[in-house]
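Only one protein chain is missing from this complex, and each of the others stays in its spot.
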Amino acid sequence: MANKEIVDGMSMQRALTRITYEIIERNKGVSNLVLVGIKTRGVYLAQRIGERLQQLEDVAIPVLTLDIEAYRDDREPKDRRQPQIDLNLNGKRIVLVDDVLYTGRTIRAALDALMDNGRPSVVNLAVLVDRGHRELPIRADFVGKNIPTAISERIKVNVRELDGQDSVEIHS
Amino acid sequence: MVERILMIGGSANDFDHETESDLASYQMVSSLRQNEAEIFMVDDNPYAFTIERTDITPILCALTLDNLLEIIEQHQITAVVTTAGGVVAMNLSRQIQRALGTAAPKILGLSKDALDATQDTTILRNHLNRLGEKTVAARLANNVSEAFEAVREINFPVVVRPIAPNGGLLRFNVNDVDRLEEAVEKSLERSQIHQVNIDQSIRGHHEITIVALRDRVGNTLIVGGIEDMDPVGIHTADSIAFTPIQSLSDPIIQKLRQTTIKILHEFQIMGMAQVRFAVNPETDEYVVTRLTPYFDRQSSLIMVATGYPLVPVVTNLILGKTFEQIHLPAKFSSNAALLEPVMDHVVTRFPVFSFGEFEANWIVTDHRLNTVQKSVGATIGVGRSVEEAIEKALRAAHFNSRDFSPTIMNSLTEDDLIERIIHPRNNRILVLMEALRRGYTVDELAEMTKIAPFYFYKLKRIMELEDSVAKNPWDETILRDAKYYGLSDGLLARLWNEPYEKVRRFRWDHNVLPTYKAFDPSAGEFDEENSHYYSTFESENETTQLDAESALVVGTGAFRLGDGAAASYTMASVASELRRLGIPTIVVNNNPHGLLFIPQIADKHYYEPLELSDVMNILEIEHPKYIFIPGNRIKLIQKLREMNIPVYVIAKEKYLPSTLYETQEKIVIDYFWDGQKAYPLAMAKQDNDEMVIDQRAMTPSLYAALPRPKLSVTRAGLYQLMVDHWPIEGEVTAEDLRPMPFTHMAFLVKITGVSWVRMMIRYMTGRQSETDTNLVEHWVDYQWTTEAGRLAYTHPDFMTHLNVHEHQIDNGRLAMGAHVEPLDQEPDSVEKYTS
């Protein structure tokens, strides 16, 4: 079992910076934009992107937290009507943010959860790492790093707020 | 919440500890106060200046862990500042952290790792390895065969030394197999745990220090770089140093910059840290040798040389502000904290040695420089060229040292010369110039000394210039050249064998006049308000007279053995009091660690040598109303008086009676002379180890019985009477009084709680208040802040540093530092003083 750092703090910062610019390019600005971070690390990444947008454009972009636990397809369906988000998403341009894109099942769950909160005009997906092996027809619009992996390997994204440092590690 | 900050002082002066931490802490308090912190300062250095500030709570006690823990509890300390107290404060902070664990107050600006890495090289090494940065390769060995194994890995040359040695330091530089076995065996023998360390040798590499800052969010800024002229193998304190870096090209400078930044990030520094490198000049490869996250001589040099507001910025950074949040006093341009200083001048620091003082006391020392510090002080030279900086530092450092007499150089035999080139001594600059004079080539000398050839070209120019000056008296072109490259009128006078006055007149007649330039961190890009100047001889002068009513305070120059720190303390008190009285105050000094470089204590600073020619040049611009000079500048005082320039001498008795060979202790009576009457202040006893004063000893009857000799001078002053017995036999006259030594002044102020130095200045300038006269006249009725106290001289490791046995040291004259502590004992009687 070996841990290897494959993305350092600097490159991670740069990837987030690039994604931020791409979000501006894609959305032709930041009006109506809402960032939605998927728990846990997606939230921190969404906040980082939010801070960047604010520093650049001097507007506060709403950053919301999404807990998809209740929507997972490998669990018994629970009460899905618990309100996750206290913001009407009708007509909003959503950027869903997660750390790693893998099978796509998390994102599917996240989409379900979003749709329960309104009818956004667009939903885009931003991920720090795309490691392949999709099981659903889902793709990211903004990708920090494409990292080809074996199914036996594990990708760990570290964020400063939680893990003390920014990095992406591969565990095999 | 208002932070309750404990500042740990630097404790006793020693090798490697002059007044640089006091210089930083004074400024730091000013900045902390602007941030509404409450400040407690603990120190036991009798010569400390900062602790006398009236806006802090001073705590005078021994710097022990127990005392500090008690202070932390009693005063509910929330944060500790260690960066302005040198190694002592760093050690204590580490102990506090260990003792209190998570309950310890936060150490401002320093992560635990940074604190540890300054004292434990393996921690530094581990971090550097993690960063992929090279360090000096090192291995431990328990026997000869392991030593060979280590050397196969590291490669020759190596340095072998015992771990936990018995006795003094022992190091072997080993270049080949033949000497390895012997070196290892000898080291094993000397090691208490029978283990040796084998380091890759970096002798001959160039030493570079980068001073950098980092804020809470990770922004960094490089304040400056220092290049040691002398290679690794000569202690940094004993090296001649230059800033900015002179002989490296941009790509390597940028590499060192990036590595420094990486290291600051790694240790999460908030504030300042310095990274030291050894650079191999052949390959431009380098290793990191040291991390210093506190104020020391290197940061002092950078602070003085660049004009960057280093201490105010660092203070804000350790409090957690970002560079952009720092608001400096209005005299700085906006965002001055963020501008990386650039210099349009050169500053060099020369070490100053004490060999002369020892020899005057018939003590023989080893003059050869090596990895153990031998210098006891330093001085700077500032100029617009390396040559000018060297010339100014030379005359600031060695204005009257025998080792620097040119005649000694002439008489060196060829063998002596070579020996001195290879084993450099304090006067190596002159030796190297002599070698150039005798026809050695730059490349030969560079090879023999490992000094960058760049410096030899500079020395060569100085040498040629001096020769052509000597050969061409009264030649205007040569005069211009000489002045352009920093030669003083005094030196010209010597080389021409003419009186100084005549040279000065000749220079005036040809309109060759000094021009003063500001220490400007933007190199002319911004129009900064400036109050710090150095001289050169160019076309534009940037300064004019400060005020017709000004006072000029001349500094004490480089520290030498004895009272360097106390003298610095005294002159800083003088300047600070003058300014407080509203007298526009100008200071001139050349000691980069000296307290006169505290920006707040004067309105204008000159960083100049203190030779007559340099001081005269300043007088010609400033025409101050008062000139204050410390008594050790005998020649300067004499010359100024000869020219009918009135001076106020802050007296210093040059020839203190030796206490070394006296078995008996002496009784000392301190007086304040107000110009008409002598007022006894305190009674002390002293011997070669300590001085004690005790208010309780001064009973009313004793006070009444003390002699009150009448002096002939009308100027106020502090004096002493030293006697063997009480009661005194025979009549006491003015002849028996001597000026109070600086060390005693500082001690007296610390214990009584009244700044008698400041009092003296108020009387000298006729600005004493009614409260002052009351206090002086009724002093016997006042309660001292500390009832009794002891000043105990410390015992620096003279054996290791200078190969001198301590029992030979006359502390009254040669002590490097002292501790002061309050005495808590039964009331003393005068009998106790005399028994």
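In order of appearance the chains are A and B, and numbering begins at 1 in each one.
Convention: contacts are C-beta pairs under 8 Å (C-beta built on N, C-alpha and C of every residue); 3 or more make two chains touch, one makes a residue touch a chain.
What we mean here is this: contacts and distances are computed from a predicted model.
Q: Since a chain is absent, check the UniProt entry for it and pick the matching name: "Caffeine dehydrogenase subunit gamma", "Carbon-phosphorus lyase complex subunit PhnI", "(2Fe-2S)-binding protein" or "Carbamoyl phosphate synthase small chain".
A: Hidden chain, UniProt protein name: "Carbamoyl phosphate synthase small chain".
Q: Touching the left-out chain: which of B:Val217, B:Ala548 or B:Ile634?
A: B:Val217
Q: Write down which of B:Glu185, B:Asp199, B:Asp344 or B:Asp797 is the residue touching the left-out chain.
A: Selected residue, touching the omitted chain: B:Asp344.
Q: Touch as defined at the start, partner being the missing chain; which of B:Cys61, B:Ala99, B:Ile253 or B:Leu775 qualifies?
A: B:Ile253
Q: Using the touch definition up top, pick the residue from B:Thr135, B:Asn173, B:Gln268 or B:Ser522 that touches the left-out chain.
A: Result: among the candidates, B:Ser522 touches the missing chain.
Q: For the chain that's not shown, point to the residue among B:Ile8, B:Ala24, B:Ile261 or B:Leu640 touching it.
A: The one listed residue touching the chain not shown is B:Ile261.
Q: From the list B:Gly204, B:Gly320 or B:Pro453, which touches the chain that is not on show?
A: B:Pro453
Q: Could you please point out the subunit B residues that touch the chain left off the display?
A: 217-222, 244-251, 253-254, 257-258, 261, 281-282, 323-324, 335, 338-346, 384-386, 442, 452-454, 457, 461, 484, 515, 517, 522-527, 538-540
Q: Which residues does subunit A use to touch the chain missing from this display?
A: These residues of subunit A touch the chain that is not shown: 10-11, 13-15, 17-18, 20-22, 24-25, 28-29, 52, 55-57, 143.
The rule is short, and it goes like this: only the chains that are shown with their structure count from here on.
Q: So, what's the distance in Å between the C-alpha centres of subunit B and subunit A?
A: It comes to 57 Å between the two C-alpha centres.
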